[in-house]
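For this view, one protein chain was removed and the others were kept in their places.
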Amino acid sequence: MEAVIHKPVANPLRMFFTSRTWRRLARRKSALFGLVVVLLVITVAILAPVLAPYDPAAQSWTAVRQPPSAQYWLGTDEAGRDILSRIIYGARASLMAGVISVGIAMAIGVPLGLAAGFVGGLLDGFISRFTDAMLACPFLILAIAFAAFLGPSLTNAMLAIGITAMPLFVRLTRGQVLSIKAEDYIEAARAVGNPQWRIAIRHILPNVLPQLMVQATLTIASAIIAEASMSFLGLGQQPPAPSWGSMLNSAQRFLSNAPWMALWPGMAIFFTVLSFNLLGDGLRDALDPRSK
Amino acid sequence: MTTLLARRLLQLLPTLFLLSLIIFSLQHLLPGDPALVLAGENPDPETIARIRAAYHLDQPIFVQYLFWIQGVLTGDLGESLRHNQPVLDLILQKLPVTFQLAVMGILIALILGIAGGLISAVKRDTAADYATNVVSLAGISIPNFWFGIMLILFFSVHLGWLPASGYVSPFNNWRMNLATTIMPAFVLGTGVAGVIMRHTRSAMLQALESDYVRTARAKGLSERTVILKHAMRNALTPIITLGALEFGALLSGAVLTEQIFTIPGFGKLIVDSVFNRDYAVVQGVVLFTAVFYIALNLLADIGYILVNPRLRS
Partner (left out) sequence: MMAEPVLEARGLEKRFVVKKTLLGRPLLDVRAVDGVSLSLMPGETLAVVGESGCGKSTVGRLLARLIEPTAGKVLLDGQDITSLGHEAMRRQRRHIQLVFQDPYASLNPRMTVGQAIAEPLMLHEVVPAAHRAARVAELLDLVGLRPEHASRYPHEFSGGQRQRVVIARALAPQPKVIICDEAVSALDVSIQAQILNLLKDLQAKLGLSFIFISHNLSAVKHISDRVAVMYLGKLVELGTTREIFSEPRHPYTRALLAAIPAAVPNSERKAEGLKGDLPSPLEPPEGCRLHTRCPYAREACKTVPMVLDMEPSGHGNACAFWRELPPAEGLLPQAVSRDPKLDRLFAAFDEFTPRAMEDMA
C-alpha cells in the first residue's frame, strides 16, 4: 500500500489547531457559549439588511425617544430612529473594528516578532526596545493620541487601534519563537539540511500560530471596547452612522427621560466582548497541556 | 544588587530614546502644514509665525527633534494653546484629582480582587468559584463607560443619592468630595479587579498545592492558619506588584470615567485637548504617562527582587 504523505486537508480548522484541541474546547461550556455568541454576532452583522426592521438612519420626529414597544422593540433614540436596527447595524462597525484592527496589528507585529526572535542580536534589541517604548503608554491613551493626530473617523480609529495593539503581537510572537527555537525538532530541522528561512516559515511559524490565534481572539475583544470607547468620545465612527459607542454618547444626555437608550448598546458591547473573551480563554486552556 | 540596577537603567535608555522618537513623530502624522495645524482653531499670521519659531519648524527634522528633546529634559513640554500655560504645569495641576481617583480605585480593586481570588481558590470548583469567575470575566468585558452610566442611572437618577457629575476638592468639603469620587473610583476599580482576581486565584491555587502548605497541614495547623498565614503570604507578593502595574491601566480608564462624570482631571485633559486641537498637551500627556509607567515598572521590578531573594543573583 502506498504511503500517503500529505493527508488531504479535509478539515481546514486543522490549520490552526489540531482536532484534539477542538475537542477539548468543546468540552468547556463557557467556551462553547462564547463561540456560539461570536458566530451569532457575525451572522447578525452580515445579515443586517435582512434582520433590521427599520432603516437605522431613518429619522422620525413623531417617534422621538419612545420606550420599548411592540412597534419599536428596543425603543427609539433622540432622533426617532429605531434602536434595534441601529444595534444590528452597529454590530458591523464593532466587528469590523475588532477584526481589522487585529488584522493590522498582526500583519505588522507577527513578522517583526518572528524576525526579532529568529534573527536575534541587534535587530532583536532594537525591535524589543521599540516594543517596550510603545507598551509603556497605556493602550487607550496611545490610541487616542494616534486618532487625534490622524483625524476622527472609523478608519483612522481602526488604524490607531491596530498600531497600538501591534506591540502585543510582536512580544508574543517573539516569545513563542524563542521558546520553540530551543526545541529539539528545530535542531533536527537544521541537521536534516533546512535553510534558515525554511525553518522559520515551515517549522517555527506553524507552531506559533495556535497561541497567536488565542491572542488574536482576546485582542479582538479589547479592540471592540477600544473602538466603542473612541466612538463614545467622538473619535471613531462619526454620527449618524450607527456605532454602539456613539449611541452611548447620546444616551448619556437623555439618561433621566430615556434610560433604555443607554441599556441596549452597552449590553450589546458587553455580550460581544464577553463571548470573545470566553472563546479566547477556552482556546488558551484547550491548548495548555497541563489543564484538564 | 547595584550592578543589577545599573544594568536595568542602562537597558532603559534605548527604550526611552525610542519612546521620545515615537511621540515626537506623532506631530508629523498630521496632514498639511504643521504650523497651521498646531496653531489651532484661529490661525492668524502672528500666531502662525510664533508657532513656527517656537517649534523651529523651518529647520530640518532632526534639529526640531533636538530642540524638542532638550525642552523635555529641562521640563519644558511646550505650551498649551487653550490654557496659555506650560504643558507640564497643566499636567501637574490636573494630576492630583486623577491620582485620588486612581488610589481609591486601586484600593477597591485590590480588596475586591484579592478577596474574590481567595474565595475562588479556597472553594475551588464549587458554586462560589464559578460565580467569582463569571464576575471577574464580566469585569473585564464590561465597557467601563457603560458601567459608569449604569451607576449614574441607578444611584443618581433613580435613587438620587449621589451627584451625577462634577467634582469637589477634598480641601473644600471632604464629604462632597467623597460623594463625587466614589462612583468613578468604583468604576475604575472594578475594571482592574477582574484581572487581580484571576491572578490571585491562580497564585493562590499554586500556593495551596505546594509542598510547604502540605507540610503546614501535616503539622496539624488549622486550615485557617494554613491559608492566612502560609499560603497567602507567598501568593500575594506578586499580586502587590501587579497592583502597582495595573495603576498604569487605571490612567486609561480615567480617560473615559472622567469624561462621563465630568471630573476635571488628567484623563479629561487629554480628551479636551484632542478636541481643542491642543496637540502639545496631547503629546505631553502621552510622554508623561509613558515615563511614569516605565518608572513604575522599574520600581515594581526592584521591589520584586527585594522581596524574593532568589532573584538577586
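Residue numbering begins at 1 within each chain, and the chains themselves are lettered A and B in the order written.
Keep this in mind: a contact is a pair of C-beta atoms (placed from the backbone, for glycine too) under 8 Å apart; a residue touches a chain by one contact, two chains touch by 3 or more.
This is a predicted model, so every value here is computed, not measured.
Engineer: Which candidate, A:Ala107, A:Ala188 or A:Ile201, sits in contact with the chain we can't see?
Structural biologist: A:Ala188
Engineer: At which residues does subunit A meet the chain that is not included here?
Structural biologist: 1-7, 18, 20, 183-185, 187-195, 203, 206-207
Basically, only the chains that are shown with their structure count from here on.
Engineer: Between subunit A and subunit B, tell me the centre distance in angstrom, where each centre is the average of that chain's C-alpha atoms.
Structural biologist: 23
Engineer: Which part of subunit B faces subunit A closely enough to touch in the complex?
Structural biologist: 14-16, 18-19, 22, 26-27, 29-31, 137-138, 140-143, 145-147, 149-150, 152-153, 157, 164, 248-249, 251-253, 255-256, 259-260, 270-271, 273-275, 279, 282-283, 285-286, 289-291, 293-294, 297
Engineer: Looking at the complex, which residues from subunit A come into contact with subunit B?
Structural biologist: Listed in rising order, the residues are 125-126, 129-130, 132-134, 136-142, 144-151, 221, 225, 228-229, 232-235, 245, 248, 251-252, 255-256, 259, 262-263, 265-266, 269-270, 273-274, 277-278, 281.
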